[in-house]
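Here the complex is missing a single protein chain, while all its other protein chains stay put.
Up next is chain A:
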Amino acid sequence: MLRLLCIFLLAFSVHTTGKTVAPVKVKKAPLVLKMDTAQVNVRHFDSVALKTYSKQPEFQYQEDDGQSAPSWWTRFWRWFWNWLSDLFKPMKLGNHKYSQFVQVLLYILQYLAIGAGLGALVFLGLKMAGIDMLNIFRRKPMGANLPYQESLENIHDINFDDELERAVAQHNYRLAVRLLYLKCLKQLSDADLIKWQIDKTNSAYINELTNPDQRRVFKTLTLQFEYTWYGEFAIDATVFKNINALFMDFKKGIV
């Protein structure tokens, strides 16, 4: 059906285009010169407004003639951009003529040197700022790095006799037992029976003792200290006297 319609339209168009068209004659109009007779009103610039505008910096179009000296800031940037463009110019070593390969090689070396220099500058900057280079691209840990104070009490710096006397005088027997225990640890450390370290627990010191009798007694002393100090058991003068006696006996056994 579509094909038939196409054939019909094609035949019709061929039929219509086959006709000849007669030429049309155009009449030419005569040329007439028309004069502009409108009256012209001449307008003049407002000299006051012109003066005001010419004083504004936005309308100062006159270029610097080079007679006034540039500021240090302008000179610095001029120098910087010159230096930068010089830096990236191909390197010349004397008046020798090099092969193209050598020239390319020199060019690459030049860029490598610039890169190394910039890298060194960045490294120095980060180092001075105290930034860890290894962790710079790593995700930060979730926790905040809050410092905390530790009471790094060195048993070798404590005057035990004085402190003990003071604690007993104040009836602070809990503190007195603590001082007795710390003194005992110092004596063991001085005798090279244990190695004093802040991170060692009491059981670690017990396990360090090689003499079974010493270990057994020290274990009992540790127990008294733990009950008094960590357990916060009430302690009176009589109990302290007994505990003190145990510590004194143990001291005699330390060579």
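Details
Criterion: contacts are C-beta pairs under 8 Å (C-beta built on N, C-alpha and C of every residue); 3 or more make two chains touch, one makes a residue touch a chain; residues count from 1.
In this text, contacts and distances are computed from a predicted model.
Protein name for the hidden chain, per its UniProt entry and selected from "MoxR family ATPase", "ABC transporter ATP-binding protein", "Lactate utilization protein B" or "Polyketide synthase": "MoxR family ATPase".
Screening A:105, A:191 or A:223 against the full complex identifies A:223 as the residue touching the chain left out. Interface note: of A:85, A:159 or A:201, the residue touching the hidden chain in the full complex is A:201.
In the full complex, chain A makes contact with the omitted chain through residues 132, 135, 138-139, 141-146, 148, 150-153, 178, 181-182, 198-203, 219-220, 223-224, 226-233, 235, 239, 242-243.
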